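The other protein chains are all here in position, but one chain of the complex has been omitted.
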Amino acid sequence: MTSTDSQPFLSVKDLKVHFSTEDGVVKAVDGLSFDLVRGKTLGIVGESGSGKSVTNLAILGLHNPDSTAIDGSIELDGEELNGAPEKRLEHLRGNKMAMIFQDALASLSPYHTIGTQIGEVYRKHTGASKAESRARAIEMLKRVGIPQPDRRVDSYPHEFSGGMRQRAMIAMALVCDPELLIADEPTTALDVTVQAQIMDLLKDLQREFGTAIIFITHDLGVIADIADDVLVMYGGRCVERGPKAEVLRTPQHPYTFGLLGSMPSLDGPVDVPLNPIPGSPPSLLNPPTGCRFHPRCAFAEKVPDGRCAKERPLLEIVDGRGSACHLTDEQRREYLTDTAAKAH
Amino acid sequence: MLRFLVRRLLGAVVTLLIISAVTYMLFYAVPRDPSRIACGKVCTPETLDVIRHNMGISDPLPVQYWHWLEAIFVGRDYPGFGHCDAPCLGYSFINREPVLATVWDRFPTTASLAIGSAVVFLIFGIGTGMLAAVKQGKPLDKIASSASLVASSMQIYFVGPVALYLLVYQSHLLDQPSYTPFSENPGAWFTGLLVPWLVLALIWTANYTRMTRSQLVETLTEDYVRTARAKGMSRRNVFFRFAWRGAMGPIVTIFGIDMGVLLGGAMITEKTFSLQGIGLLAVKSVINNDLPMLLGVMIITASFVVIANIVVDACYAMIDPRIRLA
Partner (left out) sequence: MSDTTPLLDVSGLTKHFPIKGGFPIRRTVGAVQAVDGLDFQVAEGESLGLVGESGCGKSTTGRLITRLLEPTAGTITYRGQDISHANRKELAPIRSEIQMIFQDPYASLNPRHTVGKIISGPMEINGINPPGGREKRVRELLEIVGLNPEHYNRFPHEFSGGQRQRIGVARALALEPKLIVADEPVSALDVSIQAQVVNLLQKVQRELGIAFVFIAHDLAIVRHFSQRVAVMYLGKIVEIGDREDLYDNPRHPYTRALLSAVPEATVDEEPRERIRLTGDVPSPINPPSGCRFRTRCWKATEKCATEAPPLVQAEGNKPGHLTACHYPETEPTIPAPRLSKDPEAAA
């Protein structure tokens, strides 16, 4: 390891990802900053269109450069990735940083065997021979808990079950011992019992290899299980960040609060309605002015002078904790805990 | 694989039986009696009966059809001009030539035309389509797309004569179209067919350009292509190993069917360039009410299409492991 554990391994600063479309410019990510240290997991939560997947494709440099403008800085282990030459990024991808996608069936090539797909990453980055990379593929399949790996290595993805495919995808991502693993909703398409298996596997592998993980999900339950820190995204911006326990216990942003209120629990009251957030996520073609959450926010009127609609709230992070909201700490204590008390 | 072939060949035989039976019935729906035409101006009922008997059309329709089918497998005796060995497709009503020999005689012309133009349109069509897909949205793509749109709306009976006029009669750049068997003189075979190849390929190239482009554009957005990029594969590698592999299946499918059709004769092209192929033979036998010849051409060309389909399915299964042959 080249850097000490306290220094960020990945540091994203003021990231902007804008797509030009026929209808105008979509500001998919609009000023996002975060740090991640080795061996830790950052959970990114957000709904569709919040920019969580766009952010991670930008880290890997996978956006089409013709239609995407990426601004800001992405530093991996001290190396700037934004604007790095394609050859360099190709060298890093699959090697130092790897990604797992949601839909393993669609994300694995239907035309090549699992073994080929895992082995070719290894060959590309280590220059190993075909026989060596095949042996490595079998070893990886074994590592992620696929039974009879020496036989299954020659199977095609469609011959695997959903959980096995996701395991194979993890094996493919980890074959070169990456230091950064980005997992984009890796368990969303899976059943709960399989989801639990996959999350255990990721935790085990992290413990073993010290990988830094970015875990993208829309499910706060999954975050509670796997993340160390949480970053909540809304409309292309970070609205709240902090250690998992603090964000889930004492959310500071009304959006995080609303998400928690939207989710029924296994032991909560059943006869009261849920506390949904009204309205729908914003269009990023014409995003709301000021705070992007203000049209759906129950507390926007509590802030004087209509500031929420006029002024973008700044994200102030102190000791890794903070939120982007105009409410004062006192208001937050009053409103957010009050409503929470009513719900329970 | 063997099971697949046996099952599909059985299916093919059934298809061909249906096609021949339908052709047989339709032929008699046309109110023209070939025996009358053969009988000439002075025609007594007795002569007519003899002629009908000789032609094999005096029996009721199903019996006639049965005899026709039987002949394919065991041969047949024709009163008047002797035995015809199996596989026998009968004799022409018009010039008394054996049907099978006539069709086989013309087959090399049609096959040369089909294969030659296929080589041209595959190379240019797929090549241009790939370029257009890589340069998606850029000027090159737009030029290729609009050019192929124009070309695909062209018709051979227009492009053919224009090409003849410009390339052959005016500038003498290329030879007058003609067919010389390859075994006799490969050079003459090539130069004689060059103009028809180019003309026929022009229109098909456009189709293949558009198809290749759209297939590639679609597969390039597939998740597995993104995954390959995320693994660190280079653009070129991703393009040929992943995107092209996905685009290939549909292209092979269409090509197989097109090939089956082309081997059955390109009537308009053959007519335009006066090439004596199967297409022209089919047209002539329809005009002449020549049932045995027409049936022969139909069965043979239909076989090409049916076989092409089986080959396509087998190829598809090789390209895409998700397809199981059964």
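First chain written, first letter: the chains are A and B, and each begins at residue 1.
The definition used in the following text is that contacts are C-beta pairs under 8 Å (C-beta built on N, C-alpha and C of every residue); 3 or more make two chains touch, one makes a residue touch a chain.
Not measured: the values here are computed from a predicted model.
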{"item": "Option from A:126, A:197 or A:331 whose C-beta touches the chain left out", "value": "A:197"}
{"item": "Touch with the omitted chain, as defined above, among A:220, A:284 or A:300", "value": "A:220"}
{"item": "Contact partner of the left-out chain, one of A:78, A:264 or A:306", "value": "A:264"}
{"item": "Contact set of subunit A toward the excluded chain (per top definition)", "value": "47-48, 161-164, 191-197, 199-200, 218-225, 244-245, 248-249, 258-268, 270, 273-278, 280-281"}
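Rule of thumb we're sticking to: only the chains that are shown with their structure count from here on.
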{"item": "Rounded Å distance, subunit A centre to subunit B centre (Cα mean)", "value": "55"}
{"item": "Residue ranges of subunit B in contact with subunit A within the complex", "value": "137, 222-224, 226-235, 241-242, 245-246, 319-322"}
{"item": "Complex contact set, residues of subunit A against subunit B", "value": "60, 62, 66, 86, 90-95, 98-99, 101, 103, 106-112, 120-121, 124-125, 156, 158, 169, 172"}
